[in-house]
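Only one protein chain is missing; all other protein chains are in place.
Now for chain A:
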């Protein structure tokens, strides 16, 4: 034995260790691969040995080789062997190797489960630590499921070293096994207050990471985090929390308001730049989430901007960069605050650091206005000249174009200036963005009609100086602009001063060196020019010019006919033959110009990018059906030219040629014949139709958007001429560099002369009016485009909208789906079985919340669908169970019960946890138990699908609450308990009622229409508390008719409140955001607004709606008198946002507060009921309902459901019912039915209220 050990040691002496391997590799620089392959062979030998030390050594070397890029997965089993060594040293080596090369599809992982479990429970904390570290890198869904419980136990380990690792790894477990989140979450939350700062930090880390993906679910933790934020001194923790708040504020603007102050304090007090920066970032997020009409926050904005300026001015490049980054966030909402720092940002353009320059460029993009555009672009142009390195220069170029063209050229007041800028940019050598400049030139020339004269002149100059652009043709992207120049000169040739000259320039032999697609445009447009020349010479007795033109064409075109490019060749030979024919005619003195011009008649308009999509598919056209059966193999021939063609196709907004074979084309033509006939913008091949177009006088039907542009030529006033001086300077610079553009100079002088003439004009600088009409032609749409199909493709990709909203990548939310947090299968999951006693304390929470979820779901469904009785019974059983559970929980200490409550509340039912949060957030002096009631009410709303009930404790006196949080906390919970208990009791009672109805029910009610089947047991007709409030094409607003009404303290008269639940449903395909709800208060009823807002301010709805999504918001109203029904007018404003635009929309509605809505379902025993009737305080009244054709129990159910009554007693066809108003009025009913006639005798201590309630009951039954 001893000998064996010695032998092993000696073996190892001679084995290479990691250092030897590294040294060896360094000594074999020439034949590294060969050396390594021999090493791998050695390693394989070592792995075969029994000695674990040898194996560990081999595995260690493999880890090194893995880093060098060698696949070592073949040794996975050996790695597992080393992992299972009993010695820490080897175990550590094994786990390291595993963490480097194991992944989900490594099959040996499944062998490790027990080993890892053993290590996790090892008495040596470092064994546990090493296992946790390793596992964090290669945890799989199976491992997560199997080990979740062990890890959760470790979260309470005695050693903080293990606790913090266990906490961190839980995040990985959640990702792989989402079902574990709910059971583990309470403990995770506990760790937020762990005595060890490391553990606390880890818990914050994990929760922040979770909340970042699904912020909504973690809103309820905000108070806890707020406490941590104000108490913690650990900057790491603070940074995480502050970042988390940045993610939460968009969901809950009130949170933002609460945050501003502590954050501002931190900004002032901290010396840690990282913390300062994150605070500023979150303040910015808060400011963005609060709507801009908050004047008192301008101080915060100023503070942020001022601090950021300090960062940007810092010599530390990192701070400078981050400062600019944050500045760009402010820019989006508060551009003015940033614009005042323009100097600083322009300065950053000179920075030596490219990242910083790019950031500054981004900022500039948002800072331009009509006033400063020219100035900013001028500065950028200077930078373009100075810039070294094409990447940055290209970036500048695209930025200049982006800046100028943004929002449909919104900021350009002078298009001549813009064209000159574009021309100037063509002098950039080696840019990749020639096509970008070209498309801008085309776009401007086509869409801004007034600029065409100028543009054509500039383009002619460009064509004339084409040789300057084509220094080294092939690699120079800038020659793309010639494409635009040629096209503009050809298309708008009527504006050319000297078409003949330009024609000559376009037919120079040098042109043949240009890329094919440009040559093709040259040839085609030469023909257009030729037509113009002929036209201009028409009527001229001297026909020499025209003949010269023909001769020129005939002389130069053969060069293009020989072109290797198919397109060029084809066009050239067509045109050549045409010109030859024209020449013949000319020689016979035949007037040809009209016919030649007709070839190119008609206007070309820009087509909107989505136009094609918007053409509705004609009836009977199946786009998926084969038109011709797919051809056999012989396609290869066709494909090649196609490929070439598409490769050369430039990216322009010009109409393109579609490559379709003739037959298909014919069919398509057939199919769309009708549309084409009606559409004046189709350019058709037949000459006859062209003539028609020539005759149609204008282009009135082209949609034209008028924008308030101005061209300084005619705009008087000093500031404008100031700008003009700047413009002048720019021009001169350009002139210096480009001496040859003499005619332009002339033009310029002319202009400056004109400008001066108008100097004394009366206009102020503010209202810049268009000098001569400049239209921007909008892009064209087919005339039968469907306006509503706007984002037709969005529904197919619903996550897109969500992405924008939550600012989270789709893939991540898939990793940890919201729903699966509280998936119903929690109990069935295998891990649960193992969790055993550890989780047993959690079990009830899980269960109850699960049931709630189900019930909630059910409730929603049941509002529309009737339900089988059986199901209902089952349900009630569950409810009972829940009630017991809740009672049980109530015995727990108050603190825990708070936690329970928060956990139990399903995160998505915003109502419940939000109202808890409401309490914390509300600055308004709302007595705390009102909020309490809201919470309970919301929780309560879920289980009871029928009558919605809220008990108001009328027996035990409760001391009034002060708004101080700390104090209320404990008492709050006590009360919650009490209430819960009450409700539970009450619920049980109600259940009995239900039973009652159903068992005594007559047959023959309405059948469930929705289900379409006749159920064996008679269903209740569908009932919904929600009524439609208002609706338009964008949004549908449903109101639950002021259901949960509750009083504050039993039956005090003051401060009665009503909660209105409103469901907002997005019906359109766009994103709805910035929804604001406002109601015109009456003397009697007032909408509760947060403190500090005026009586007419609207409430921001704390969510946004992606297409097709609905969500519920609750509004609290204060009512004084409840005896009369109320109608309140209100407005909902919102922004409809889609890809292209966002528009403000508004929807008016009327909130109807019936007297019924002030009633609360309150149980009453028959003896108490009898006493009440006997007391003689009640006034009576009665109604009769004729022709009621429904079973009695339906009738009662309806009264219970719609009017919040409860049945006290029922004997055959007679029932007594009771309800109470929020202000304590008793309402008693005696309902009798005999042969379709229902008589309702009622008593109440307030006759007006009674009258109104009876009217409403009547109304209910008249509707059915």
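In this section, contacts are C-beta pairs under 8 Å (C-beta built on N, C-alpha and C of every residue); 3 or more make two chains touch, one makes a residue touch a chain; residues count from 1.
In this section, contacts and distances are computed from a predicted model.
*Asks:* There's a gap in the complex where one chain should be. From "AP complex subunit sigma", "Hemoglobin subunit beta-like", "Serine palmitoyltransferase 1" or "Eukaryotic translation initiation factor 3 subunit I", what does UniProt name that chain?
*Replies:* The record names the chain that does not appear here as "AP complex subunit sigma".
*Asks:* Check the options A:49, A:122, A:205 or A:333 and report the residue that touches the missing chain.
*Replies:* Considering the complete complex, A:205 is the one touching the chain left out.
*Asks:* Of A:39, A:75 or A:96, which residue touches the hidden chain?
*Replies:* A:96
*Asks:* If I consider the whole complex, including the chain that's not displayed, which of A:356, A:579 or A:1257 touches that chain?
*Replies:* A:356
*Asks:* Among A:49, A:113, A:153 or A:274, choose the residue that contacts the chain missing from this document, as touch is defined above.
*Replies:* With A:49, A:113, A:153 or A:274 as choices, the missing chain is touched by A:274.
*Asks:* Can you work out which residue in A:51, A:122, A:156 or A:235 touches the chain that's missing from view?
*Replies:* A:235
*Asks:* For chain A, which positions touch the chain that isn't shown here?
*Replies:* The list for chain A reads 9, 12, 17-19, 22-23, 26, 53, 60, 63-64, 66-71, 87-89, 92-93, 96, 100, 103-104, 126, 132-133, 136-137, 161, 164-165, 168-169, 171-172, 197-198, 201-202, 205-206, 208-209, 212, 233-236, 239, 243, 271-274, 277-278, 316-318, 320-322, 352-356, 809.
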